[in-house]
Structure formats: structure tokens, C-alpha cells
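One chain of protein is taken out of this complex; the other chains stay put.
Lettered A and B in written order, each chain numbered from 1.
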Amino acid sequence: MKELVKKPVLRKGVGLVAVFIIVQLLLMTGVMNDYYFATLVTICINIILASSLNLITGFTGQLSLGHAGFMSIGAYTCAIFMMHVPPGWGVGAFLAGVLLGAVAAGVVGLLVGLPTLRLRGDYLAIATLGLSEIIRIIMVNLDITNGAAGLSGIPRFVNWIWLFVFTAGVVLLIANFINSTHGRACKAVREDEIAADTMGVNTTRYKVIAFIVGAFSAGIAGALYASYFYVIKPDLFGFLKSVDILVIVVLGGLGSLSGSILAAILLAVMSSLLQSFAEIRMVLYAVMLVAIMIFRPQGLMGSKEVSLALLKKFGKNLTFKKKRV
Amino acid sequence: MDQFMQQVINGLSLGSIYALIALGYTMVYGIINLINFAHCDIYMIGAYVGYFCLTVFKLDFVTTVLVAMAACTVLGVTIEKVAYKPLRNSSRITALITAIGVSLFLEYGMMFLVGPNVRTYPEITGLLAEKFNIGSVIVSTQQVIIVGISLLLMVLLQFIVKKTRIGKGMRAVTLDADAARLMGINVDSTISFTFVLGSAFAGIAGVLVGVYYNSINPLMGYLPGLKAFIAAVFGGIGSIPGAMIGGYTIGMVEVMVSGYANSMYKDAVVFAILILILIVRPTGLLGRNVREKV
Partner (left out) sequence: MAELSIQKLTKSFGGLMAVSNVSLEIKNGELVGLIGPNGAGKTTVFNLLTGIYEPTSGEITFEHDGRKTRLNKLKPYRISKAGIARTFQNIRLFRDLTVLDNVRIAMHQNAGYGLLAGFLHLPAHALEEKKIVEESINLLDIFNLSDKKNEMARNLPYGEQRRLEIVRALATGPSLLLLDEPAAGMNLGETAQLTETIAQLRDRFDLTVLLIEHDMSLVMRICERIYVMDYGSMIAEGAPEEIKANPRVIKAYLGEDVANA
């Protein structure tokens, strides 16, 4: 039994360490330049955002159009904190800032979640959209956030180590959560709220938990963003950003964490490929969005996860097709 | 007191525009349960069509409005056929994201075609430019026309929905599309007709806004669209009088907040109202309460 439990954990661990070392080597040898690294930062931040939104929308079934709002709270809290502590704090300021940003976002998630999670479907979507707009408007009007111009000169602490630790940490924690009785309770809420309630699942509790964990993680993503790109302003966290995150989740597959990761990478690569067509980039993006919804609404992965078994099956299909050709 | 009356007049004009856009949201939501995010961009396109009619083709105001209506109708029905119809049986979230996709397509497509700059609507002369005083309150002919047209259209719409054959079809599809189909109602054409009405109204609203506020840009639809949707939710989604009440309420609130408090917070107040109404009365003022059968 011990072996059964430990094997997948071991495999995951080896995979993660391998990713870490490869990127570290690429950085040390200079193959990965600043431009590529910035893309990697974007990918990791988007992975955190998409995984956490997937917990809310894909696994618990609560449609949220305001994820960027939580991200902005994390970003601003962390940035303001780091800019106000004495420089002697060093990396401690960054870690405390990230934690503070995440907690602030989580608290807002709780305050927002308690009243609004009674709403269903589209109504919740609109309420969350409204709330993130309110957050944005507040950021525009406060002095401490420096209004529409935003904050700049935020100390940069994000390097590959921290990026890796936070991204892997968030994804693993969410994955663990989903593969526990608590995650199953969330899925039950998504499938049928009345049946879930009748079977002993405290539906409100799990909706709120999903919302808090999602907001908390989005806060981490925001803090990382602030501490790498060292400029933040309210417009970065508007409706469009929320849609961006939702698109990653839906493209990857609602209810598939590995799908979210794949989609975050894919979209970042596509986005940098389209860099030279800046003018029609958004138009193409929109067309792609509609096309995916019409032709593959379940996304890349559906609700499945990437696993060895699935890869083997995929491999078999490929070889089978080759033979027929 | 005068200042207050002035704000009421301004609120009425703004509210009329919200109400006109809200009608499109409320009808479409009522019939296919979709927040048609693209609706606010149809309104934006209406404003641009109006702009080109007035500047390039030098058409008169009435013809301009008619052309904008026609263009928006064609656009609305095309969107319905191309993007929404294939998704009639898919999940809500799929449909919602498609609607957002169409919205982004129209916004950025338009930006690509006409540029992101703000354009100034041509100065309207003659009768439309007149202003007159009631006591010390200044009212412009434009405001009278905006409020007048909106009220007229809403009465017309109410008549169509309540008294005509196609209106009966719309109500039937809203209640139960499958049952309506069994009763021999052509569901597809009924849905298309709903888009025709909503888009035509958005077209009119677009031109009116262009004339009233003078400036237009490709992203002009987003905020008014959201607020119009809020108006529809406020009044009770699916209800035509509800959309009207909601539109005027939101318009009034916005004007009052700008006038007496901080105009920077006017949008935040509107969103706060939305969240409040959703929590206190999720079905809106005049909405129907639907109970899930267990």
C-alpha cells in the first residue's frame, strides 16, 4: 500500500525538479534571455490565475468574471507594502508582501463571496464583474494607489526560484484539494446543488472556500506580477484581464488543472508569435475564442487530466493512424 | 431646486438611452438566456454608421437613424445566426464566452477599421440644436427627442409583444421553447425577430448618443452596455416595463451622483446598486420567480 501511495507523488516530484533544473540551466547558459524569461513569468502567473479560477468555475461551477479584481488587490497590497518598508528588509519584504497580498485578496474574496454566492450562473458572473469594476474604480481614485497612473518602481524580487516555488506550490495545493473529499464536495456542488446538499455537503461552505482559495491564489499571482514587472496600474486588471483568465480556463478545459497549464503555455506562445501583428491580434483572439466555443466547447482536455495512461492511449492512436496511412 | 430639476432632465435623457439598450438585453436574455455581450457593440456600430451617414454621405437625421437601424439589424441577425445559433444547446458558460468573443471581435475589428481615436459627431443644426427654458431649467430639443423616441419605441414594443402574433410567439418561446415548437411556432425565426428588434433599438440609441454626447470611439459600448444590462437586471430581466424603469433609475442615479457627489464614483455606485439588488431581490423589481422542480 505504501508503494501505491508514494509512486505518483514521486513521479510528480521528479518531473517538477526536472523542470526546475532545465530552466535554471537555460538561464545560467544564457539561452533563456530576458525576453523569454518575461514570457515565462507571464506563463507562470497565468497558470496560477487559471488554476485558481478553474477551482471556482471549473470544479465548483461558480462562474466568475472578476478574477482580475482579486489579482489587483494582491498586486497593490504587495507593491504598497514593499514600497513602504525599509530597504533593509530585503527579500523578507517581498515574501511578507506576497503573503499580505494573498491574505488581502482572500479576505475580499470572503466578503464578496458570502453575499453573492447565493446567486446562480449569469447573475453571479455579472455580480463578480461589477465587484471587480468597483475595485478598479477604487484603485483609480485612491491616493495611496496613485490613481490611474498607477505605481512604478516596485522592487523586483521575482526570480526563477520564487516563481517556481509559488507556481508549483499553488498548483500542487489546489490539485491536492481537488483530490480530497473537499474537492469532491466542490464537484458535487457543480453537478447538482440540491442533490449535493441532500447528500450532506454544506454547499455554501464549499462555494465560499473555493472563492477564498481562488482569491488568495489570484492575490499571489498579482503580487508576483507587481514584483516582476515593477509597474502596475488599474487598467491592467480590468474586464479584459478577467476574460483572458477565463479563456485560459475554458480553452484548457473546465475541471482540468493540467488543461489550464497547457492552455496558459499555448496562449502565451501564440501571443508572442502574434506580437508583430499587434493591430489585428485582438481580432484574431476574438475569432479564435468564438471558433473554439463552437467547435470544441469542452476545451483541450475536457475535464480529464494529463496522465501516463492518457498519453499512452494518445501514442497508440498516433501509431495506429500512421499504419493506416 | 433648479439645479435639481436640471439634473432630473439630464437623468431622463441618459436613462432613456440606457432603457433603449436595456430592452435588447432583456429580450434576448428572456428568450435564449444569454447575456448578449455583443449588444453594446451593436450600439457602438450604430453610432459609427450614423457618423458616416452624417459626415460622408451628408444624409439628414431621420434617414441616418433609419440606415443605422437597418445596418444594426443585419449585424444583429448575422451574429445570432453565425455565432449563437450553433450553441443553442450548449452550456451557459460556452454561450457567454462566445458572446464575449463576438463583443471583442466587434470592438477590435472596428478599431482596426476606423482607428482607435475618438471621433467628433458633426454639429447638428436647425431644430435639433434648439434649446429652450422652462423656468430657469434649460432643455434642449435633443433631450426632448431622445426621451420622446424612447417612450414611443417602448410603447410600440409593448404593443408588438402583447398584441401581435409574432409577439405571442416571443412570449411562448420565452416560457418554453420546446413546447412552443410543438405548438407550431417557428422558434428560429422568433429568436431572429427578437434580435431584429433589439439591434434596431441599439442602432437608434447609438445615433442618439452620438448626437447627444458628440464623441464616439470603438470602446464606447462597454460601460453603457454594462449599465444597460444592470438596468435590465434591476427592472427584472425579461420584463419590458422593467427595462424602462431600470434604465431611468440607473440614469437618474448616475446623474445625481455626478451632480451632488463625486463623478469619479458614479460607475461604482451603479455597480453597487446592481449587487445590492441581486442580493435583496435577485429577480429584479418586476421579474418572475422561477422555482426549480425537485
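By definition in this document, a residue touches a chain if its C-beta (ideal position, glycine included) is under 8 Å from a C-beta of that chain, and two chains touch if they have at least 3 such contacts.
Quantities reported herein were computed from a predicted structural model and do not represent experimental measurements.
Screening A:Phe20, A:Tyr36 or A:Phe177 for touch with the missing chain picks out A:Phe177.
Within the whole complex, the absent chain has one touching residue among A:His67, A:Arg136, A:Lys187 or A:Lys207, and that is A:Lys187. In the complete complex, the hidden chain is touched by one of A:Ala196, A:Ala226 or A:Ile261, namely A:Ala196. Residues of chain A that touch the chain left out of view are 1, 5, 173, 176-177, 179-185, 187-188, 191-192, 194-203, 209, 303.
We take it that only the chains that are shown with their structure count from here on.
Averaged C-alpha coordinates give centres for chain A and chain B that are 34 Å from one another. For chain B in complex with chain A, the residues that touch the partner chain are 29, 33, 35, 83, 86-87, 90-98, 100-105, 107-109, 111-112, 222, 226, 229-230, 233, 262, 264-265, 267-268, 271-272, 274-275, 278-279, 282, 292, 294. On the side of chain A, the complex with chain B involves touching residues 57, 63, 115-116, 118-119, 121-123, 125-127, 129-131, 133-134, 137-138, 140-141, 194, 239, 243, 246-247, 250, 254, 279-280, 282-283, 285-287, 289-290, 293-294, 297.
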